[in-house]
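Written below as structure tokens is the structure these notes are about.
Coming up: subunit A.
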Amino acid sequence: MSLIVDVQARRGDFTVAAAFEAAAGETVALLGPNGAGKTTLVATLAGIDPPASGRVDLDGRSLDDVAAGRHVPPERRPVGVVFQDRLLFPHLSAVENVAFPLRALGVARREARSRATDLLARLDLVERADARPADLSGGEAQRVALARALIREPRLLLLDEPLAALDVRARAHLRGLVRRELIAFAGVRLLVTHDPVEAMSLADRMVLVEDGRVTQIGTPAEVRAGPRTPYAAELVGMNLFIGRLERLEAGAGRLVTSEGAVVVAWPPGIDGSVEPVIGLLRPADVSLHVRPPEGASARNVLAGTVASVSVEGERARVRIDASPPLVAEVTLGSVERLGIREGTRLWASFKAVEVRVQVI
Partner candidate 1 sequence: MGAEKRTTPGAFVVLAIMGIAFVALPLGGLIQRTPWSRAADVLTSDSSLTALRLSIVVATSAAVLSLVLGFPLAWALSRSSFPGRWVVRGLVILPLVMPPVVGGVALLAVFGRRGFLGAPLYDVFGIQLTFTTPAAVLAAAFVSFPLAVLALEAGLRSLDTRLEDAAATLGGSRWYVLRRVTLPMLAPQLAAGLVLCWARALGEFGATITFAGNLQGRTQTLPLAVFERLQTDPEGAIALSLLLVAVSLAVIVALRGRFLAPR
Partner candidate 2 sequence: MRRALAGMGSLVLLLAGCGGSGSERSEITVLAAASLTGAFTRIGADFERANPEVTVRFSFGPSDGLATQILEGSPADVFAPASPKYMDQVRSDGPGVTRQVDFARNTLAVIVPSDNPAHITSLADLARPGVKLVLAAVGVPAGDYARGVLENAGIQKEVLANVVSNEEDVKGVVQKVLLGEADAGIVYRTDITPDISTSVRAISISDGVNVIATYPIAVIDGSGHTPVAEAFVRFVTGPGQATLKKFGFLPPS
């Protein structure tokens, strides 16, 4: 079983083009910033909005083929969707919501209710079976929505930001449950999210969508090792510079971005100036100084002001407004010792060889 997507979907005057594949038993995460076009793609795959061009195949069966004029309406697609806003039917109880797809197929009320109750039990929700959606907590409602999408045993499961509307605690609790259900699900699973942690922890492969285009496809490890866009880099917690590479001196070059330039080690196999190139710098490789450092071997010393400091455990990520802007990762102790906070004027330094240059 597999999903083959190659479409251009349009919503208003916004177009998103995506081409990717997903195999059964594989969880693919569609990851991107808000407004990138992920929800548009979900609507297209669900059959709600036919694509402007292209095709969608599921298990060898064509669901959309614009050239041939074929479009399978949503009710005839073997697709289950968990929507961003859940969209539970307010006039039906939880178990009636879950039973809805079976009743729509013509299954008798009693049998549908019994199967729905079984599924709710698996998701730990039997006591809430007769509650109305308005009375359910966020996590409970999410589970009902998941059950409702699963009960017909679809071949493609689409989850649109399933954990986005939950608070941190509910999210952590539900992440495990979602993971368990995804693993148990035999078909293709497509998870749409803007949360990198969600994607990294649940997905086998990631498809990054930005501004209506797919910018990178790969496993979380591949993306982490080689992000291709600033967004991807930020996802995996890297600094990314993108611009033109120029000769500076022996063994070194300048990577000129639109916001500033950094000195980098000249990559092998390249002769003259070349564009565009990516330079990746780990935040941990950036040192911070409250006075301009003297006599250092680091070829890059950037002056700037601290834009924000975010603490994660014993580490701190310091965002610096400089030319170009960058992120440094230091210990919490250093932050306190140096008195680093928003607005602090400081100098960030890093070695030319620490910037990994790739020609795109």
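Candidate selection criterion: all candidates are chains of the complex that A comes from, given by their letters.
Note that a contact is a pair of C-beta atoms (placed from the backbone, for glycine too) under 8 Å apart; a residue touches a chain by one contact, two chains touch by 3 or more; residues count from 1.
All values reported here derive from a predicted model rather than from experimental measurement.
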Looking at the complex, which candidate is in contact with subunit A: 1 or 2?
1
Under the definition above, what is the set of subunit A residues touching candidate 1 in their complex?
43, 46-48, 73-75, 77, 79-81, 83, 85, 87, 89-91, 100-101, 103-105, 148-149, 152
